[in-house]
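This report refers to the structure that appears directly beneath it.
We show some of the complex, not the whole, and keep each chain where it was.
Every chain is named by a letter (A, B and C) in the order it is written, and numbering of its residues begins at 1.
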Amino acid sequence: MARVVVDVMLKPEILDPQGQAVQRALPRLGFEGIADVRQGKRFELEVAGPVDDAALARIHEMAETFLANTVIEDFIVKVESEKAGSAEKAEGPK
Amino acid sequence: MTSRIGVVTFPGTLDDRDSLRAVRIAGAEPVSLWHRDKDLKQVDAVVLAGGFSYGDYLRAGAISRFSPVMETVVEQAKAGLPVLGICNGFQILTESHLLPGAMLRNNHLHFICRDQKLRVETTDTAWTADYEAGQEISVPLKNIDGRYVADERTLDELEAEGRVAFRYLDGNPNGSLRDIAGVTNAAGNVVGLMPHPEHAVEPLIGTGRTDGLGFFTSILKKLVSA
Amino acid sequence: MTIKTLDTVKHASGTPEAEQPWKDLGLKEDEYARIREILERRPTGAELAMYSVMWSEHCSYKSSKVHLRQFGEKAPANDAMLVGIGENAGVVDVGQGYAVTFKVESHNHPSYIEPYQGAATGVGGIVRDILAMGARPVAVVDPLRFGAADHPDTKRVLPGVVAGIGGYGNCLGLPNIGGEVVFDACYQGNPLVNAGCIGVMKHEDIHLAKASGPGNKVILYGARTGGDGIGGVSVLASETFESTGPAKRPAVQVGDPFQEKLLIECTLEIFREKLVAGIQDLGGAGLSCATSELASAGSGGMRVELDTVPLRDATLSPEEILMSESQERMCAVVEPDKVARFMEICEKWDVIATVIGEVTEGERLEIFWHGEQIVDVPPRSVAHDGPVYHRPYARPDWQDALQADDANKLARPATSAELREQVLRLIASPNQASKAWITDQYDRFVQGNTVLAQPEDAGMVRIDEESNLGVAMATDGNGRYAKLDPYTGAQLALAEAYRNVAASGARPLAISDCLNFGSPEDPAVMWQFAEATRGLADGCLQLGTPVTGGNVSLYNQTGETAIHPTPVVAVLGVIDDVNRRTPIAFKEEGQLLYLLGETREEFGGSAWSQVVHDHLGGLPPAVDLDREKLLGEILISASRDGMIDAAHDLSDGGLIQAVTESCLRGGNGARLVVPDGLDAFTFLFSESAGRAVVSVPRSEELRFTDMCGARGLPVTRIGVVDGEAVEIQGEFSVELAELKDAHEGTIPALLA
């Protein structure tokens, strides 16, 4: 089964109280050098059939009409390979 | 000399005034504590009150845990200082690892506010001695992140050691594992629960019951006799 | 990238012919001409932005103003009024040195686009209004209207709105003590999200929005200013100049209740130390509104360095900064020697505070951007001298036909079995069903002073722990009644909220209102508005309850179709000792049930006509405000003297609705007898106004009925609290369990 990920983030011009709270807390915890933090949502969808263009178009529509409210949020649809952690450089917990 | 019970205010704490009032009604001296102060003003016990500290924006209690006041609370709790965490306070205690487990979004995803029936499972703590074991009480419940979870081994351990302090009755309101509403540490001085005893201390207010007063009279008796 | 030319005052004076996008900003040609006349030149971009937003319907009340004046003109003589209409919120004296401020506002349109954030920021806005008066906010209420309960879009809008109101209010620590939830297809594309707040202070703590004392500092504090909620001004940014910022600014804002909670605590501490000379919240029209209103209410002069405003987005243009409706901000005027302490308190609460300007000797509001002057206006002309319209209005041609379509002629149940079936259908219908699924998402216990909350007739909070002084509030409005007759409908809303407060044992004192209507450009809508305001003003005069403030929301429609005219009224009451409050629950078996008031055949606009016949026509119930007043006095005396243990007002759904709610709340049944002269159907379903049902201990029966008799209030013994069922003698009986399932199952089934 293939995994499609939809990342939903608040638009850059929209206030992100959650990201702000995290950012403000970091120096107090001793973490310096983080200039900005934005917090969003990550949806991991397990797709039953083939992830072809038609399926992706449907997921795109789903993201646009349901997973995100495009008045305030942007989203990105990504296909992940069978195993997670396909990003360029990844570190999981031990 | 009357016992002094401190109530911590974090940014976003909501039930601090209520907890101070409950302490006063029980007959102890309420003392306000501030999140930025490491100094606990020589109180005999501490209440971490409910609310949405730091908006609960990352996870409930996750940011408050790192406050100066918590450094002292954690240190002294380990040395026996009685600490009661109510709702957000309970969340801070789990985030600080003074109590096991974690709190997640309610299984129905909604904030829920209702009169909640509980069973007091142990009177072997600093905050429950005034109840009878197995006593059923009703106090308000109000939260959105109230689902208590821990791994099976931890849960079994808690049960075996009699550290499940309160259980939900008449229906689990949030999907908490094993109906757990509150737990205690092994020493019995640190207790956390999601429902709000401080909202049930006056006959006319809220649900009109005073079932929560026992928390505050328990600690008072313990302190006076100590 | 084109370098943007700053449109300074000087530049504007030198380029009188420059094209300006006044039309896209919603200004009319004569309004633009008027601005040029006031300034004796063309406005700068920044000035144009300020005027356009301050002269909008939302901020200037240009269509409603001529009608709202009646609230002042017909105001009853009332010693309790401390601050009247015109300030952020009105203030009334509730005794013992306490003053209460309260107000209801709408956030309808944003809540349709983004239900959660729209509703959340609605709560945030009204709370800041109350805070700005010097008061600690102590409770909120939320009158809501949605489309049909079973419409798929209602499933999107309602849960989002409710979660948003809860999410914001719960996080602020304000108990939600009342409101309404009404479903009607007319609100399908335009839900109504009204939110009210109550605040408490000592008389000496009342603060007003005015900037006086030249040399005093203007301090902006709270959240940073971002590009949200700018609306029309994006037009300005993109058309007059080459835009450098994000092309489209969002019209919806995200709320930060945590920031607002800090703002509340910080502001209250600042009040306690008496550090402000004037204060104003930032709501609609943002800094434009705050600076022009503060300046015009004070001595008139103010100078602001706009580039000192802390920004979230460095690309914002000065016009955008002036217009931004970023939430969670306040503006204070502070004497120079108090600024340091002010800043200290802000720092304590992690609140950003910045001196952005000062009060000046002059009479102009002057705003600078990097040292260059971009605004130079008489502040009054922006804040108060906006256009006033006398919009044409006319009784719609369909009104007669609607009223002639008499609901009293609808087919009534023929048998007892049918009557029973209709009772169950009524109490299970979405409008009459229990709203616990919704209200359980609101914290009603926080602050530890809640005496009554949903599902009681009125919400009640204790405001003094020693004396047990308390205040109560109920909000009501019935768009169906108002559609049939807007004058009477507005009075019925007032009467119902008044009755609810009195039923709780509190003495009604004053009101706030939120007037939700369609487009003022439609003469039929304007007639509804004129009638409703006239009805409300006349009603308030008669009941002796002044209007302390409120809000008008126009353009509520789906396409061409306006919503039902929906005036929502919030009545505030006071109770000297909350121990004497009257709940709705029938708790004591054996107590006698009395019906107060008269029951007539009145089914126009009734819940029964909607549920059983999907019908709206005829006339709404008749109003008799003297009767309402008398009923109120009886309910209050009876509570004070311990003659009744429960009271529930009768309104939509009639007697059976009230009895069902009181029985379920108390866990007891009731045996009822149909009084002489009434048929069972009318007895159960009529919606005649001016009525309540009370539960009287047997020991008090004589004293109570004597009091009613002596005062001339019709009183009828209708039964007794008894058993596990609601029984109508000679007709039918329904077990409490069956009533409960019917009443409580509907909303979860639709929405959960």
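Quick note on the criterion: a residue touches a chain if its C-beta (ideal position, glycine included) is under 8 Å from a C-beta of that chain, and two chains touch if they have at least 3 such contacts.
Keep in mind that what you see is a predicted model, and the values were worked out from it rather than measured.
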Expanding each displayed chain to its full copy number yields A x2, B x1, C x1
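In this section, only the chains that are shown with their structure count from here on.
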With contacts defined as at the top, give the pair, A-B or A-C, that has more of them.
-> A-C
Can you give the whole-Å distance between the Cα centres of subunit A and subunit C?
-> 38
Residues within subunit A bordering two or more other chains = 17, 21
Where does subunit C touch two or more other chains at once, residue-wise?
-> 256, 258-259, 350
Which of the residues in subunit A end up touching subunit B in this complex?
-> 17-18, 21-22, 25, 28-29, 39
Which of the residues in subunit C end up touching subunit B in this complex?
-> 163, 166-167, 170-173, 256-259, 261-262, 349-350, 439-451, 462, 465, 578-579, 581, 752
Could you please specify the touching residues of subunit B with respect to subunit A in the complex?
-> 54-55, 57-58, 63, 66
